[in-house]
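Heads up, one of the protein chains got dropped from this complex, but the rest are sitting where they should.
== subunit A ==
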Amino acid sequence: MDPDAEEQRKLLNDASRVVEAQAYQMKLALDNNKLMDALKHCSDMLCELRTSLLSPTSYYSLFIQVMDEMRHMESHLLDMHRQEEKVSDLYELVQYTGNIVPRLYLLITVGAVFIKTFEAPAADILRDLVEMCKGVQHPTRGLFLRHYLSSLTKDKLPDVGNEYEGTVESSINFTIQNFTEMNKLWVRLGYQGALGSREMRNKYRAQLRQLIYSNMERLGNLEGVTQDVYIENVLPRVLEQVVSCRDKLAQESLTEAVIQSFPGSYHIATLSRFLEAIGELVPEVDVKSLIVSLIDRLAGFAASDEGSLPKDLDVFGIFSSEIASIMESREGMPLEDVLSLQVSLLNLTLQCYPERTENVDAVLGYCGQVLAASGVDRSSVTPAITKEVAKLLHIPVDTYGDMRTVLDLANYKDLIQYLGHAERSVTAQYIASAVLKGHTPLATVEHAQDLLHMIACLLTDEDDAPDASEVDAEDFAEEQTLVARLIHLITSPVADVQFQLYVVSRQAFGKGGPSRIKYTLPPLAFGALRLTQRYKAAGLAGDDEMWEKKVLKVFKFVHQTITALASEEPELGLRLFLAAAATADTCGLEAIAYEFVSRAFTIYEEDINDNKAQQAAMALIVGGLQAMGRRSLDEDSYETAAAKATAHSSRLMLVSDQAHGVCRASHLFWTNGPDEDSAVATLELTPVRDGERVLQCLKKSLKIAAKCMDAVEQVGLYVDILEECLLYVDSGNEAVTAKYVNGLVQLIRSNLGNLESPTLPLCRSGPTDDDDGVWAAIEL
């Protein structure tokens, strides 16, 4: 065990035992009505409080014990009064006590009884007591003595609503004087006394904080302390003491006590004065926390039922100018504290003046200036500053919900530059999510630009971005998906504006590099394609005469976009070109549609090298071409494209792919007519019906299948080809004759016979309802 603690315990025990013994004697004497004896024992008991040996904690225990015993004396004195005995001489009598500490405890006790019995004017007694207590200058003993004074008189202060003789002012004077003296002693405790290190002393002081606090509560509880009285008589004096004591701990605690002890409306009425006083506190004081506390209190007050901020008082303005001058006077204030203050101010204005966005902007602007002046940049920013800046960025988002309001804040956007990459990315995603969550379309170029500026770190690899290898792929995908979704909210009902929005977005997305554009450009391209439909619809409705030109522009844009993407993501590019071609086709833009198709071919030829990819790509091309048919493409263009597709199909790597490919390509020569349900039915769709070419394809396919070395696979291919044939037979292609089909069936049958196991090879497609007959034909 700690020898000091052991020693303390022993000392406390000894003292406590003396107190017990003397208290016993005192009570005995009181019971026998021997007041003089009782006072003597009482005084002896109180003498134990003269010790300098106890630590404040032990002293406190002893004090509590003594205080308990003193209640007996107090109640006995009150009884004496009830028995009509004269006790007034006691006030003098106890002052003969030779030692000051017991003398004053007794004096306070008697004085309290006097007030209680209305034998003396409360105000006079209080004034006398508080003055006499100056005799104890020892910090600990003085503090406890004055605490005793304060506790014994707390229900005896003259006030509005009680009959104690004296004015409220006298109560205020008393309380403030006691408070002032207590505070001085408390401050002194930090510098004097054998309490070990400075740190230790401040720890002890913090434990005693409540003693000082309670005085503020007393003042706050006085009915007579109205707002006017507070302004005139209370605050100036309290502040004077707080400012003049020049002690960090005291200034912090007391300012806090004032903030908490008086109503919000009082603070509002004295805001400037109070803030000025805060500005005068010693430099070590954590001014930030105090102001934050005050702001929170006011914000709470404004939000509560009882109070609203006065209309004629610009609370925000006062705060902001006072805070600015406090900042000026405190050069060494850490940047994070400066910002933290502004965060509070931001909260205040958002709570009290939600409609005044200019306040918010002013706060943000100020922060921007401070940050700029500090020379901090994203690479040198500390976690503490980061935290505050992030708050500055997040709070408006949380409060307004509508990102347009946030983006309208001129000073908002640049703040994000002070965040390090990770935090910037988090914030950007936060903002992006807010846009999505709010479903608030950003309909102007400015908004879009602002937003893109804010989330720039998601759009490009900025110079401080971490190495790609360090980024979690899943997170990255999620982040980019988020960005991609944004495009759907960057929308305007005005088509022209919409196009500009896309252009702006495109510029921003385009810098994203290969890893990003595969996420971001496709929705953009699709958006643009949708836009062409809007133009077209407007054009057809006669609303926009220029629509064709505009559509052209859009397609040009789409072309660029896809081209950019295609160089990195050929397969994706190919699909998008096909989609674009289809869209151009529906607009009847032959040249453009053809261009897109040929771009698709180019990609296929130059950039798609993988077997499977080639196979899949060719399936897409054929499918796309077939769907377009000859709506806008003229015969030559279509012919060229179809021939090219067929050729490419036959040049696929695997035999089976070739066979399937050619087979599929046959459909390019046998397309459907206009679909009744189609939205694009307005354009004439010329069907392609070239039975011979179809047959050529089927034959070629069969020839290829014949090269197949795997018997089972070969039969499968044959069956697939047979199915295609039957499809054509069904759709009336006369070039595919029954003879040909029968031949094919024959071929299959013979091949099946050659198989070692008579298992039916897997067909690529299952039977359908209308080809029952065919199944019958090939069944053995």
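The definition used in the following text is that a contact is a pair of C-beta atoms (placed from the backbone, for glycine too) under 8 Å apart; a residue touches a chain by one contact, two chains touch by 3 or more; residues count from 1.
Everything that follows uses one rule, which is that contacts and distances are computed from a predicted model.
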Check your understanding: What is the protein name, per UniProt, of the chain that does not appear here: "Ribosomal RNA-processing protein 44", "Vacuolar protein sorting-associated protein 26B-B", "ATP-dependent DNA helicase 2 subunit KU80" or "dolichyl-diphosphooligosaccharide--protein glycotransferase"?
Key -> "Vacuolar protein sorting-associated protein 26B-B"
Review point. Of A:Asp2, A:Asp89 or A:Glu331, which sits in contact with the chain we cannot see?
Key: A:Asp89
Exercise for review: Among A:Val101, A:Val315 or A:Val736, choose the residue that contacts the chain missing from this document, as touch is defined above.
Suggested key: A:Val101
Revision key, fill the gap. Contacting the left-out chain: of A:His41, A:His76, A:Arg141 or A:His447, that is A:Arg141
Practice item. Over the whole complex, note the residues of subunit A touching the chain we left out. Key: 36, 50, 88-89, 91-93, 95-96, 98-101, 103, 114, 119-121, 124-125, 128, 131-132, 134-139, 141-142, 184, 188, 192
